[in-house]
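Got a structure for you, written out below as structure tokens; questions coming shortly.
All protein chains of the complex are present and in place, except for one that has been dropped.
Chain lettering (A and B) follows the sequence in which the chains are written, and residue indices restart at 1 in each chain.
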Amino acid sequence: MKHTLKAAVALLALVAWQSPLAAQSTSPALQVPEKVGGVEPGAVGGVGLALISKKIVLAEYQGRDVINNGVILVKDGIIQAVGASKDIVIPAEYEVMDVGNRWIMPGLVEMHNHVAGRFGLNDMVYLANPGLRASADVEPGNHLTKMGLAGGVTSVLYIPGSGTNVGGQGVLLRTGFDTYERCEIRNPGSLKLAQAGNPERWLMRPGRTLMNYNTRATFKKGIAYAKTWEAFEKDGGVKPRVNPQWEIFRHLRKREVHISTHTQMYQVVMMTITLVHDELGLPFFIDHGTFDTWRLAGEAEKREIFGVLGPRNVDPPNQGMIRWTGSSPERMQGVAAGYQDQGFTRIGFNTDSPVIPQEELQLQAAIAVRYGLRDKEMVSLRGLTIIPAMAGGIGDRVGSLEVGKDADILITTGSITNPQHSVDMVIQLGEVVYNPQEEGRRW
Amino acid sequence: MRFLALLLTLGSLCGISQAGDLLAIRAKTVYTGTGEILHHAVILVDSGKIVTIGEDLPIERGIPILELDDNQVVVPGFIQPYTRLGSSTRGRNSTDPHVLAKDGFYPTSALKEYAKAGIVLAGYYPAGRGMPGQASVLRPVPADGKSYVVKESSYAKLLTSSSKNEKDRVRSIYEAIEKHKTKAEKHKEKYDKAKDKADKAAKKEKDKDKKKAILEKVGKFAPLKPDAKNQAFMDIESGDLPVLVSLDRAGTFLHFKDALDDKSMDWSLRLPISLESDFANIKEEVGKAGTRVVMDPAISVNPGSRKQRNLPAEFSKAGAKLVLVPRSDSAFGAKNWRKDVVSVIRAGLDEQTALSAMTLECANLLGMGDTHGSLEAGKVADLLILSGKPFEPASEIEAVMVDGKFVHGEAGL
Partner (left out) sequence: MKSSIFNTGLLAALLLGLGLPAFAMASAATPGASFVIEDEKEEAKDEESDEDEDKTRWYAVVGGDFHTGTGAVLKNATMLCKDGKIVELGYDVWIPEDAEVLDATGFRVYPGIVAIASTGLFGGGSDVTNTVDPYSQGMLLGLASGITSAVQGSEIAKLKRGSIDDLVMGSNFFQTMRYRSSTPSGKQELRQKLDEAAAYLRTLRAWRADRSKDKGKEPKATGIDMGLVAVLAGEKRAIFREDNRAGLLDIANLCMRYGFRPVIQGGREAWTVADELGRAGATVILTPRDRRAKDQSLIREGGTSIENAKILHASGVQVAVRSMSTGNNSMGGIAGRDVIHLPISASFAMRGGLSEQAALDSITIVPARLAGVDHRIGTLEVGKDADCVITDGNILNYATFVQWAIVDGAMVYDKQAEMYYAHIRPRPDDQLAPEARVDAGEEVEEMTGIDGEPIVKDAEEGEGDETPKEEEGEKEKSKED
């Protein structure tokens, strides 16, 4: 009798077995429009490109999430129009590319990258080095960057390490091109500040007191320098001498670039907020912001500060952590979820690549959701795009699909927060810079 | 009460001959250690023993009376059942349950500090990993100044962990017993054979003397005696030798029971409390069985958190018999013992349970609960006079009586 039952199960299993597999849908291959006049449609100097998709993720900051059945028009590397199909007339000269069921979304933005160069940028002689530039170390199109690109990362902030309090200036880069000139978005792209943790391992083993003193003193000097230039620019007089050591502070004062702050743990981040924001009034974003930092996310929210969280993505309950950082969440606390619970809205993600490979930036969003981030209003996708872009001061150029912005576009198999979904094509400034159908799938 | 009074009269009559040893202690408050508090109590001590104890008892004229102040409190002498103070030997990793810890004992001056801390008996366990031997019971400060050893053998110590070697060690106890039994059976068979042969030969033999000689040659049956180690193993199996099993973590309890495999053993558990002790996992089972647990008076935390838990109180509530031992064997540890217990009481441990965990349960662990550990008629007069309630931090130990004699402080005598 038992055999009969088994046989019945087996038989019925055969009948029903297809159901879970049925959804392995494969969309037809993407048809890239042919070049017109030797230039790709959508690229600088070429004809326009119209992308049609069932779903376009706009990721506007505090704006629209998504358009269903939409069209996006690209010309000269810039987004010309984006909207519902019914509202947009595709100009006759535009080449059309229908991506079918695939999604269209903005390229991912990484505000903590160490792999776009040769990592020769950890100068450890002085405790503060505001004059050093990461741009001198860039290696466009290297393997790790290309892997990141295959994972959808189109813009990165390449920054010095956190071995000193002020590591130097970062550079904002595109990842899709092979020359520095085409890659550069902004240089200087940032100033790197590191508080507590890593710089404590510097030559003299400074404590937090000295480091905060040193940071304050350095920044005040820089601000004073910038103020003399501001006075000159406003009132004229004797032209001040250019000092490369302090030039970055002129950009900071104009809020053209932001300070990316290696800061984590409650007290340390509180110090960053009170010192850099409240006292010195310089633009900065919380980089890392891990361990128990989530507990003061409310303070950061009040001041409209951005957070680019990672590479740690959870605050785990263990004695080692309690001894080390004082954080005792008494549960597996998702970092981003903690921020969200405190009412924090500017949640971005980083990888600190190579700590986490650049191409796994999306996984940081997935883990955030897994560990409790409520993914309403596309919080996770915004944390990969517009939030880090704004944190780094390039929210006007990239991070969302809006008219006038760079045409940095991903064509994906679905929501990129889900690790099961992948990038089928990357377009940067209107050019196809990653096409797995031609060059093989990298990620 | 009247009945008690009569007893007292009788007792005092009988005791006339030893009038020199008689002493009555009159105290406003006496903690008996059995969970009772006596008010306006009298303790009559004779020849080192408590003859009687009760409330509002009349005292025969002529008996010296120690009248305590109203604030003074009498409690049973504390018993530290798990110490290595004064041991000079370094432990090996062995299975030697026949070894007695007293053989490695050297009296040190620190023992005086034990007495000052109110410790009247100490269970002195042998050094070493595995099963290094049996704990002996000592007087830290003997009433006569020299009889340190009160009991040579109390419990065998077993330090175990989650490993094949340690599980095999437990199994080896019963394997050795089986081996010995087989050997003994063979021995008996051999004798029976010889006896049978002799009997037959004797039957044939007519000569009486020769007959006698043949039988005498075989003699009476002498069972094969186990050597000391095997004897100890058998005592463990029979329960004559209780075992204190020290666990490193909760999981080891399961491995220990697995190795024991339902074989007979009278075991108590030593559960050392460290910051993240996970013993709460076995609380229900151990509590349900009413097992005796030897713990440190310490607050630990839930693993992975700062959430405090009071494992001694939890085990006690679950039904386990609680013994609390000083957190260190040193004089310092002895001195802080009561203070540490206070911290556990403040976190929820019942006060009487705590007192019992320092007295009667300790005596029970040492197999001396019938004679020591509480203030009851017939028991040895080991008691402390405190300047206040036992778990008031300000209370000082003002006098320590061992075997009816004060060995520390004189309480105004």
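Rule of thumb we're sticking to: a contact is a pair of C-beta atoms (placed from the backbone, for glycine too) under 8 Å apart; a residue touches a chain by one contact, two chains touch by 3 or more.
For clarity, every value in this text was computed on a predicted model and none was experimentally measured.
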Touched by the hidden chain, restricted to displayed chains: A, B
Hidden partner chain, touching residue among B:305, B:343, B:371 or B:387: B:305
Residue, one of A:215, A:290, A:353 or A:385, that touches the chain absent here: A:290
From A:369, A:387 or A:427, residue that would touch the chain that is not displayed: A:369
Absent chain, residues of chain A that touch it: 1-2, 4-6, 8-9, 12-25, 27-28, 54-55, 57, 65-66, 68-69, 100-101, 143, 147, 290-291, 311-318, 320-321, 330-332, 334, 337, 355-357, 360, 363, 366-367, 369-372, 374-378, 380, 414-415, 417-422, 440-443
Absent-chain interface as seen on chain B, which is shown: 162-164, 167, 249-251, 254-255, 258, 278, 281, 302-305
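In the analysis below, only the chains that are shown with their structure count from here on.
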Chain A contact footprint on chain B (complex, rising order): 275-276, 301-307
Residue ranges of chain A touching chain B (in the complex, touch as defined): 316-319, 322, 328, 330
